[in-house]
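Remarks on the structure that follows.
Only one protein chain is missing from this complex, and each of the others stays in its spot.
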Amino acid sequence: MSCTCFRTDKLISVGPHPDSPLLMSERNPKSSIVVRLAGDSGDGVQVMGSQFTTSTALSDTDFATFPDFPAEIRAPVGTTFGVSAYQLNIGANPITTAGDSPDVLVAFNPAALKVSLPLLKDGALVIVNNDSFTSRNLIKAGYSDDPRDNGELDSYQVVNIDIARLNLEAVKPFGLSKSDGSRCKNFWALGLLMWMFDRDLAPTENWIRRKFAKKEVVRDANLKALRAGHAYAETAELSEAIPRYQVETAALPAGDYRGVTGAEALSLGLAAAGELADKSVLFCSYPITPASPLLHHLARFGDLGVGTFQAEDEIAAICAAIGASFGGVIGITSSSGPGIALKTEAIGLAVNAELPLVIVNSQRGGPSTGLPTKTEQSDLYQAVYGRNGDTPIPVIAARSPGDCFFAAIEAVRIALRHMTPVMLLSDGYLSNAAEPWKIPDIKNIEPISINATFETDAAQHAQSLVFRRDPDTLGRPWISPGTPDLMHVLGGLEKDYDTGAISYEADNHQRMTDMRAAKVAAVERFIPPQSVELGSAQGDILIIGWGSTYGPIFQAVKQIRQSNPSVSFTHLRHLNPLPGNLAELLGGFRQVLVPEMNMGQLSTVLRDKLGVDPVSFCKVSGQPFLISELVEKVMTMLPVVALASNDPVAKGHT
Amino acid sequence: MSCTCFRTDKLISVGPHPDSPLLMSERNPKSSIVVRLAGDSGDGVQVMGSQFTTSTALSDTDFATFPDFPAEIRAPVGTTFGVSAYQLNIGANPITTAGDSPDVLVAFNPAALKVSLPLLKDGALVIVNNDSFTSRNLIKAGYSDDPRDNGELDSYQVVNIDIARLNLEAVKPFGLSKSDGSRCKNFWALGLLMWMFDRDLAPTENWIRRKFAKKEVVRDANLKALRAGHAYAETAELSEAIPRYQVETAALPAGDYRGVTGAEALSLGLAAAGELADKSVLFCSYPITPASPLLHHLARFGDLGVGTFQAEDEIAAICAAIGASFGGVIGITSSSGPGIALKTEAIGLAVNAELPLVIVNSQRGGPSTGLPTKTEQSDLYQAVYGRNGDTPIPVIAARSPGDCFFAAIEAVRIALRHMTPVMLLSDGYLSNAAEPWKIPDIKNIEPISINATFETDAAQHAQSLVFRRDPDTLGRPWISPGTPDLMHVLGGLEKDYDTGAISYEADNHQRMTDMRAAKVAAVERFIPPQSVELGSAQGDILIIGWGSTYGPIFQAVKQIRQSNPSVSFTHLRHLNPLPGNLAELLGGFRQVLVPEMNMGQLSTVLRDKLGVDPVSFCKVSGQPFLISELVEKVMTMLPVVALASNDPVAKGHT
Amino acid sequence: MAAALSAKDFTTAQEVRWCPGCGDYAILKTLTGVLAEVGAKKETTAFVSGIGCSSRFPFYVDTYGFHTIHGRAPAVATGLKLANPELDVWVVTGDGDGLSIGGNHLLHALRRNVGLKILLFNNEIYGLTKGQYSPTSRPGTRSPSSPAGSFEKPLSPGTFALGAGATFFARAIDTDKAGLGEVLKAVHAFDGTAFTEIFQNCIVYNEDVFADFADRKNAADMQLRLQHGEPMLFGANKDKGIRFNADTFALEVIDAEAEPDQVLNHDETNKVVAGLLVELTAPVALGVVYRRPDESFEKSWYAARKNGLQRTRSVADALRGTNTWKVS
Partner (left out) sequence: MAAALSAKDFTTAQEVRWCPGCGDYAILKTLTGVLAEVGAKKETTAFVSGIGCSSRFPFYVDTYGFHTIHGRAPAVATGLKLANPELDVWVVTGDGDGLSIGGNHLLHALRRNVGLKILLFNNEIYGLTKGQYSPTSRPGTRSPSSPAGSFEKPLSPGTFALGAGATFFARAIDTDKAGLGEVLKAVHAFDGTAFTEIFQNCIVYNEDVFADFADRKNAADMQLRLQHGEPMLFGANKDKGIRFNADTFALEVIDAEAEPDQVLNHDETNKVVAGLLVELTAPVALGVVYRRPDESFEKSWYAARKNGLQRTRSVADALRGTNTWKVS
């Protein structure tokens, strides 16, 4: 069976192009479907996408989403660089990426069509907002001919609908201005989509009621638009042309679920870490894309023992977090690359002061201001090496939206155990992408313990109690102002190993430098050995991933393993220090492949720390990996003979 | 002959301790002598040292100096951490370090004696300022007994002089207060030292006259003190006990010489680069130890086409330099580690804007504020990897005070050729250390050429002319406001490869990222292949150095090669990109040793870029390497048998 | 000589990427008009900005431009001005860019009196990052980072600037073509730091926050348009005036017809009154509030040099230092 979805009345065949390496996987039918919504920044595509996602979640379907939007609030209407898109992959689990190539596209204007076409599967369903195909818009999008007429869409199934006009008609009774009325068209289109996927309108209707509670007219118009789109699909004469899909429900493990974006999960994780450590949390940040959502979520977590402070800049933000940590509250700061760069000097202060601190970096496209709304993993160098002096810190990364929760807890745990700043890497993709999430039971998570304070002994100099480090973790006790008899002074000057007093002494500096290195190395003793995600611990090729590439690598290796079981996949949580058994694990493979959304930064770390020389597969385009690119790359590394003998199907198409 | 110096009337034997690995070198007599001056921060030791250095220079002697002082302006009187020292190695060339162990010590107080004793050669001459050995000062220095009496000085030749009292007597006629009068004692001691080394007083007298031109009494008192110290040594009854030294003159290449510190040479190099490029220079900086001397020197170079701007902070400093470069003037900024950290974000801007810029980092002990007045090489990670995004920049380092001149020119040359920021690494040792310097003939230095601007063509969009990169260097033309018809906008957002317009396009971002990597890689084509400093291009051990470790490694390898000609030495100017032949060069040796004043940062770079795994020899104590430490380390790497058979002398002592 | 340039000549072909209805459009339009009117030259004009919606400005003016990094435009502009003091260097910044992350550079540019024309587009919000409250937001501003309303005290750009030692402070409203145009001409003509606050409407995240005085219908009663030497009058019939009360040290609104001699004349060199004017809320003072020329930083900087940034001595000469010796 080569189709991926069902239509009650008509079967839509959505399969890969015959040239695609995806063909390999055709033998096992995928029960997922990729939907892409695209329009102008002002078309409300992101809202439409997230509402469709919610309805997907509530229908027991696994999913992954990928919002992709321009850096401007409202980029110029009708241009290709102003296109805002929301891609969604839904189906039976495990869904781990938003999908390589859409099966369904809703294009609100010519520019959206133009930008999306190269991504589509052959035979994809394309729903076009007819009204927007004016000659002005066609020119803006860079079309010289109308693509609806010139054969460009021949290999797709095209449904033309006058969405704008139909929507305006529907909301006319509410007396909105034309521009306000036309803002409802995302809900009109959503209604249509909901019909196609047989979704319950109620949750979205409730959301609209809540959201526009204070603007009754807008509320009612949006509700009307939603229902009108739905009704149109069901009743209009065109309905014959509108396919209906039934997506297989997901076989997710039993439990309570919710949808979650990476930013939400990370915020919840920080709050949970506070609860697990029985400490309050102060989150200090300065807005920046794509890190700001953390601040926005946490600003609503006051009752969870979390405070937020919007500082005047990134330096003030990290410094306030350091001040909070000095004060006995878990200090967290957050930014993306350019803002993290500004925090560099202060990270060194936290290292020297041996204070706990978590620095969250939601990476985006660089260098400099770069591509603020695009995703990238190019701040790993900065995380591992990017400070003056010999100033190592632990670095960890989250792999998926839901995993951000656990990564946040782990970061706080390390920071408190070793009394050190910890860098937690997320990225623009993870921040905004959503997936269904089995709600974790916090009772099953190990509490975070605080290093013991030694008994106060009047005869003992306070400072030496303050710096009496645990021999295993090299973490010192966390003593804050307010504690009687343990007054001490922290600072950025080199300090005496025992007393913490300023010391310019040569031997002491060496000893402290060694201690700081040993402290970060000590983290390794507390983390689980690196395990293999897919495949066995020995074989031909090991693919090592980190961060948000988890999704596409997982899918790619799953596919590849059907024909090549000698390919395995491991994914790193800990980037500094690396797990102790990693070198050994790598040794079990003939080749190691590191796919990264940067120019090979993890490869550098592996060469540096383990002395291995992996194959780098780099992509720096602001877009996540496609499964197909990864499959293709791995195929080039496999011996052709082996491939041929293992996989007659693939052979036919290689 | 085992002595290193001559006294006209009495031979002082100054040899290494029998346990010292230096013994190896005894077979070739060193014609150098190491002098150390040490006292309180307020004792004027640095002035005394630099004046003695000048007189050394004028007597045709090679030298190297190492000022070593505390971070406080005037650390507490009499304490060991308040000791300010100036060490000087003089003799026949090549002198490349300030010497491992002093032959002569002048100790102004007990703390200075205490701190310096462990460094001295056995049998060293110790001149003690008797008056300062009060019980109060002894306690402050942490002595329970007077070291002059308890046998601690038995293995040295001690000369006790009442320097303070004799000086006060000498300057009494000028009616200075006691505290002002006692400030002359450094000149008194200098007079004594000048007599010992048979130096001409005239240059120092002239210096005093210039320096205190407006304070006649102080001037005259200092002149008097200088002469009094000199006369005392010559005529006083003690003179029999005061040895006289005659240092071999250096066989330096013929030419005009001057003494120069690294900071002076670097400043002159930046001014020279401006002249070579026929452009003005704007140096923008914010004071920080040990980088400030560059600002101080350049502030006096107005007539050399150099402007200075003392900015409000380091970020403003680099931004102003970037603005200057945009304006067609060579923008330079400078700081040390913590300040460079603050500049990180702006470096990315210069990369994206493709503007020339030189960032000078005078490294100091880290992390954080660390050890501000001590030297270290621990900012190499920061230089090579320390930015957000994939943001490579060329990195070079200076090796000696005089070399700073050429390194500065090279940095500017690369910046203008490739239109890129360049990081130039110096350090606290180089900044303050002085050496005799053959004045270079600027006419022999190749001019720096500016990338050609293509002809303006009205039909062509200005921006595409601005970004038409030279295919070899990938440097674009340097076009500044004021130029008619070539108006364009620069910035930190990703830009179109050809037009420079903002672009969020996936393929373009990949192309630009590749271009930025290729641009830095292109530097390699313009630099000479890496050559060997000492030894042949193949052998057993290759020692790779970079930066200010040149001096001690050179001496160590010179020594080692007498018994082990299979040891070679190469020293890197270019750290990113590395010279193209470096891998091949390394391949010619069984082992590679990288001595660094950090935790192994160049080793990381070599593993990363060349895939080799060198032996790291790390020292992070705020102090330069001793020759003896290096020799010892290399000895452990040499096969014992080989050593034994090659070197009967060494064998006897191993 | 080349023909005079028009506003259109100063407009780039770039597609403008602000939200439809954003106040930035009006400012752009008025400014390009003023550039043409004052005879600015494209090649000797440069716009430097930081990051923010407002900071996109350089892309839309056909002169030299530099869209730098967040908050640092005054520092970049200072370097540019020192490198080439002949340029007209404009800085465009926002309330976040200029007063939050960039506060220190703005402070020191004002203190030094660098010859920059600084326009602060104050929309009392971080537009580009989707609407968080800014240092000029009013207490109670609900935003994604202050869901229950902010409670930080706002900074007044004028009070701040005077505290920093500004030599010029003016104010205008984005859509007030005449008032803004006049201010921009004064900015263009000023040596030293010409600092201007422009009330700018962010229709997406802070719509109509200035409507109480900026709306045309409120203009007469809520706008005090200052002219040097002229009495401070406002109201539809210019029947209201401003008086200084020497007992309370405050400005007061009075009936100008009843007490015409009590009405204060605007003296733009009076810093005390300027300090009071910038804090008036009803009416709001517009136009050149304070102007007291002083030597610009770059003038002093160049005055201390013999021949500008030119070389007057060869490095070969300097290389010799003071103590040279010969080895032969």
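We just call them A, B and C in the order they show up, numbering each chain from 1.
In the analysis below, contacts are C-beta pairs under 8 Å (C-beta built on N, C-alpha and C of every residue); 3 or more make two chains touch, one makes a residue touch a chain.
It should be emphasised that the depicted structure is a prediction, and the values quoted were computed from it without experimental measurement.
Asks: Considering the entire complex, write down the shown chains that touch the omitted one.
Replies: Listed by label, the shown chains it touches are A, B, C.
Asks: Looking at B:74, B:172 or B:590, which residue reaches the missing chain?
Replies: B:74
Asks: Of the residues listed, A:142, A:447, A:481 or A:587, which one is in contact with the missing chain?
Replies: Checking the options A:142, A:447, A:481 or A:587, the one contacting the hidden chain is A:481.
Asks: Taking the entire complex into account, which one of C:104, C:123 or C:206 touches the absent chain?
Replies: C:104
Asks: Any idea which of A:491, A:587 or A:639 touches the chain not displayed?
Replies: Spelled out, the listed residue whose C-beta touches the missing chain is A:491.
Asks: Which candidate, A:203, A:565 or A:580, sits in contact with the chain we can't see?
Replies: The one listed residue touching the chain not shown is A:203.
Asks: Need a quick check: the contact residues on chain B for the chain that isn't drawn.
Replies: 42, 71-77, 79, 82, 286-289, 292, 295-296, 299-300, 308, 310, 312-314, 338, 368-369
Asks: Mind pulling the chain A residues that touch the left-out chain?
Replies: Output for chain A: 54, 57-58, 60, 203, 250, 252-260, 264, 268, 271-272, 274-275, 280, 282, 284, 301-305, 307, 309, 311-313, 315-317, 319-329, 331, 345-346, 348-349, 353, 438-443, 480-493, 501-502.
Asks: Tell me where the left-out chain touches chain C, residue by residue.
Replies: These residues touch the chain not displayed: 100-104, 107-108, 111-113, 135, 148, 151-156, 159-165, 244, 246, 249-250, 270-273, 275-276, 294, 297, 300-301, 303-304.
Keep in mind that, in the parts below, only the chains that are shown with their structure count from here on.
Asks: Between chain A and chain B, what is the separation of their C-alpha centroids in Å?
Replies: From the centre of chain A to the centre of chain B is 46 Å.
Asks: Taking each chain's centre as its mean C-alpha position, how far apart are chain A and chain C in Å?
Replies: Computed from C-alpha means, the inter-chain centre distance equals 40 Å.
Asks: Using the touch rule from the top of the page, what residues of chain B touch 2 or more other chains?
Replies: 345, 348-349, 491-493, 502 - these are the residues of chain B that touch more than one other chain.
Asks: Enumerate the residues of chain C that touch no fewer than two other chains.
Replies: Residue numbers touching two or more other chains: 51, 69.
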